[in-house]
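Take a look at the structure set out below.
Removed: one protein chain of the complex. Kept in place: all other protein chains.
Chains: A, B, C and D, in written order; residue numbering restarts at 1 for each.
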Amino acid sequence: ADAADKVVMQIDGAAAPFYAPLYAGVENGIFEKNGIEVEFIYAAAADILTNIAAGNVDFGFPNGDAVVAAAANGLPVKVVHTTYQRGIGALLAKADSGITGYKDLKGKKIAVTSLASPNYLQLQVGLKLAGLSLDDVSVEVVQTGAIVQSLQAGQVDAIVFSELRKYNLEADGTKITMVLSNDFLPSFGNVVVTNAAKLSENPDLVKRFTTAVTQSYEWVIDGHVNEALDIALDKYAPTWPKDQKGILTTAFEQTFVPTVWQSPLTKEKGLGAADFAGWQKNADILAEYKVIDEAPKAEDFVVDPSTIGQ
Amino acid sequence: MLLRGIAGLIATLVLWTAIVFIFQVPSFLLPGPMEVLNRLVFLFENAKLLRHIGVTLTEIVAGFVLGTVIGILAGVVFARLPRVERFATPLILLLQTAPKIAIAPLLLLWLGIGPTPKIVLIAIVTFFPVMSGMVTGLRYGEGSFRDLAAVLKLSPWQSFWHIELPSALPAVLAGMAVATTLAMTAAVIGELMGANEGIGYLLSSGQENSDTSVVIGMVLLLSLIGWAFYEIIELIRRRSLGRFQLS
Amino acid sequence: MSQSERMIDIAGVHKTFVADHGTVTALEPVSITIKEGEFISIVGPSGCGKSTLLRLISGLDQASGGSIKLDVSGRKRPVGFVFQEPVLLPWKTIIDNVRFPLDTSGVSRAQGDKTALDLIKMVGLAGFEKALPRQLSGGMRQRAAIARALSDDPPILLMDEPFSAVDLLTRDNLNDELLRIWQSTGKTILLVTHSVEEAAYLADRVMVMTARPGKLKCIHNVELPRPRGEETKLDPAYHALVAQLRRDLRTPAGEAH
Amino acid sequence: MSQSERMIDIAGVHKTFVADHGTVTALEPVSITIKEGEFISIVGPSGCGKSTLLRLISGLDQASGGSIKLDVSGRKRPVGFVFQEPVLLPWKTIIDNVRFPLDTSGVSRAQGDKTALDLIKMVGLAGFEKALPRQLSGGMRQRAAIARALSDDPPILLMDEPFSAVDLLTRDNLNDELLRIWQSTGKTILLVTHSVEEAAYLADRVMVMTARPGKLKCIHNVELPRPRGEETKLDPAYHALVAQLRRDLRTPAGEAH
Partner (left out) sequence: MSGRFSAAVDYTLALAVLLFAWWFATGPMGLPTYLLPSPLRTWNALVTIALTGELWRHLGFTLQNIVLGLILGCIAGIAIAYVMTRFPKLAVWLDGPLVILQTAPKIALAPLFIVWFGFGVLSKIVLIFSLVFFPVFVGAVAGFRALDPKMKDLSKLLGLSSIQRFRQIELPAAMPEIFVGLKIGAVQALVGAVLAEWMSGKVGLGYLMTFASATYKTPLLFAAVLLTVVLGLLLHVALTILERRLLSWKGAARG
């Protein structure tokens, strides 16, 4: 065989067991089989998209909202694998706070990571649907590194962040109430992104890459959650305490496998399938709430993996 | 030095334990020393902690040395040619004040991924205090030494080596001491820009998991590295002062 | 005087300092031609511009007007300077300080050490080679600075009150050593001093200056025979000159002398 | 001598410096009692421990042994010191430097200015009140330091070669001013000098020291009548003393004199 193509994939945030399928794919030789040698590095979502656009890295794994915003601002980026079929943003509050939904937020203090973040948007839509507005609550901005702690410390009553944090918080013995944002605002979690030029110049590479991603996730879905988590915890997410494996297994089996990575659409068209309607709705809402000036056309920045190279 | 070190370490640990104990601080806000130590041992066993330390240390040493050398040379040039200094000042301030996180993609674009942008970033922050120290040491140094150099018609190199560097040494060393603290921060920023190894990488991984013990542990490691740098500089200072009485 | 004999040519040189507290005329126009191998003493009241004149000759300061020409073609380091304050490098030992001009002009360490040791001995600092400047007394520092200025054997030697902080005996010795060196090397020497005896004893010519504004008052030719020594000090001509210099200095500027 | 008359009591004081290059005995045991209002001159070769002795008396350095007692009960600032180098604060103007001891002892600004201006005039620096030290010549700086030491009128005045950098005329004037001040204020003064004429002209007693190891060789009582002036310099006794001092200094240590 030819020497494998070396690519760099930049992943949102930091090394975490949530990306276990990718790590397992590398360790099990799935990427290699597709003629790809991949290196993972990490950064914030916005940086990933800029790096993709600039050609600094080959693939990115940011969250979907960041891609929409990037596309709306004219960055030449393409989603080539809608890996997470839904968003994982959620309203989280301590169960004993009495908050059960957006309607209970009146007069409360809520933290989001940035006024430009999707979770701020989710908060606005959630409040609106509950008949409230931003004027009814007080919003604090707290960076990723401290937002969970601010909820734990009781400095805020609720946070809008990732549903995955529910498992962290509950591991500490705090009961958590959660409202998934996706229920009222379709969006997408991590998706594979590449540069538009790269896609048109080297569709074969992109095809092989998305195939490898699909195969990696399939392997995990096919009953290898345990093995995948072991690989991730041993080699890739070194700071994670081993005793969190139980929570992670629950998260994978109850959330990721059944509802995040798979959807009715993927049953039909395979993992990573592009839900163009969903993407379009996501973009339209972002535009409606003025996060972006104008909604881009989903077809312009989302590609269904099955159509790559055809 | 040993005494100072131990005294300082004990004082820090005692203070830290006391704060955690007295205020009953929950560990997600500030874990106690033992908890952090446990996490470090865990990382040592599970995460090849030493390799990560090695990666970061290499970046820091390379960046620090590079920044110091350039800082000293630029200091000499600036002190001799104030116009050049004024001309370079806006660019230098641009490099110093522009938030590194904001220009990270540009740095990657120009320098590629890998250690280079991290080393360059560390060199950039190291450069400024060292250069400032050198300029001040030279500009406000003993005027009569300048006369001596002029009468002896010393070459620029000779007057740098025999007169300017020794007389500016206290100020340069002070600049280097400041630079150590900045270098630690730059190392973290560099690794937040895109990395898959190093202390900053472990740190962001800990932040991702809201794992305050890991965050504090990594901060502590960087502090200790910074402290080691600082003590080396102190050692040089005391050696040179004891020998030369540079006051 | 033939062209080649003119070592230092000073024509209408003057210097004015501008400072917050006002403008100070440190030196009114001075003109003098100094021959190669001449020994000139300069005397004058404190603040009359003696140091300023030496600094101008050495090129350390720029004159406000006039011209100074040194005939030292080809010499990289034409002037040795004993500053009014010792200006020793505090981080170097005495021997390293004395050897410094040699070290920085490519003389070998061994050769440099030899020269430096000889000079250190000559100025009476044997045993203090490895001492640091701050461990010496004021007079000892001054002598170290003299040794340094002599170490690389410059053709022109400018000395600003080199012996002011040393005792009589040492001073007499150093005066004689200086004469010996001068005679054997043919240096051109300008020496500022407050001792009229010293000025008369050493020099071919004595420049007398007056204060504020600093000005050359007169120049005395010293006709005492060479080599000079103890007998010079018994020479009535010497005493006459000393008395004359003293009178010159006591007469305020402007009055006839 | 009655107890109250003893101003400075020095008993077996000695000082040894330990340095990398070896141990230097700066001062062998010295004992002397100085009366209130006495004027002592100290002469001796360079490096014989004169500065060291003054520093010990002022309390700036600690003796290696022996005792020093000053009878200055109740005075916050018993000694004024003219250091061998001027030590002016480079960021203060001359008048601010001279007024500095007054400023820091609570004297009003107006009163301080008056005193400082008088002293500045006395040392011949009128017109340079607002100059910075680096704008003065060496001798001018030295005179500023003298003015500062006198400004707050200390009962004991230690002067380390105060006049070494000033010309003869100025020196004579300053000598006479010093005598006038001494006589009108009754200060106790210790003055280090390399000029035996100055030592004899000013002092009640002259201490002669020898070098390495620094040692008190002898003390001469000066029996010249007071007040002293031009006629003193014509007195044969004065010349005899000067000649004697000169002989003392020329005889190496250890030899009989």
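By our rule, a residue touches a chain if its C-beta (ideal position, glycine included) is under 8 Å from a C-beta of that chain, and two chains touch if they have at least 3 such contacts.
Keep in mind the model is a prediction, meaning the values are calculated, not measured.
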### Task
Out of A:150, A:177 or A:280, point to the residue that touches the absent chain in the complete complex.
A:150
### Query
Thinking of the whole complex, not just what is shown, which of A:82, A:117 or A:177 touches the missing chain?
A:117
### Task
Kindly note down the residues of chain A that lie in touch with the hidden chain.
45-46, 49-50, 53-54, 66, 69-70, 72-75, 114-117, 139-146, 149-150, 153, 155, 291-292
### Contact set of chain D toward the excluded chain (per top definition)
58-60, 76-77, 79, 81, 83, 85, 87, 89-92, 100-101, 103-105, 132, 134
#### Entry: Interface with the unshown chain - residue positions in chain B
3-5, 7-9, 11-12, 15, 29-30, 79, 82-83, 86-91, 93-94, 96-99, 101-103, 105-106, 109, 128-129, 132-133, 136, 139-140, 143, 146, 150, 170-171, 173-175, 177-178, 180-182, 184-185, 187-189, 192, 200, 203, 207, 212, 215, 218-220, 222-227, 229-230, 246-247
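Just so we're on the same page, only the chains that are shown with their structure count from here on.
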### Query
Using CA atom means as chain centres, which chain is nearest the centre of all the protein shown?
B
### Summary
For the pair chain A and chain B, the C-alpha centroid-to-centroid distance in angstrom is 36
### Task
Could you grab the centroid distance between chain B and chain D? Build each centroid from C-alpha atoms only and quote it in angstrom.
51
#### Entry: Residues of chain D whose C-beta touches two or more other chains
none
### Where chain B touches two or more other chains at once, by residue number
none
## Note on the structure
Residue positions on chain C within touch of chain B in the complex are 55, 58-60, 76-77, 79-81, 83, 85, 87, 89-92, 100-101, 103-104, 132, 134
#### Entry: Interfacial residue positions of chain B with respect to chain A in the complex
26, 28-29, 39, 42-43, 46-48, 104-105, 108-109, 112-113, 192-196, 201-202, 204-212, 214-215
### Query
If you look only at chain A, which of its residues touch chain B in the complex?
8, 10, 13-16, 39-43, 47, 50-51, 54-57, 144-145, 148-149, 152-153, 165, 168, 172, 234, 237-242, 244
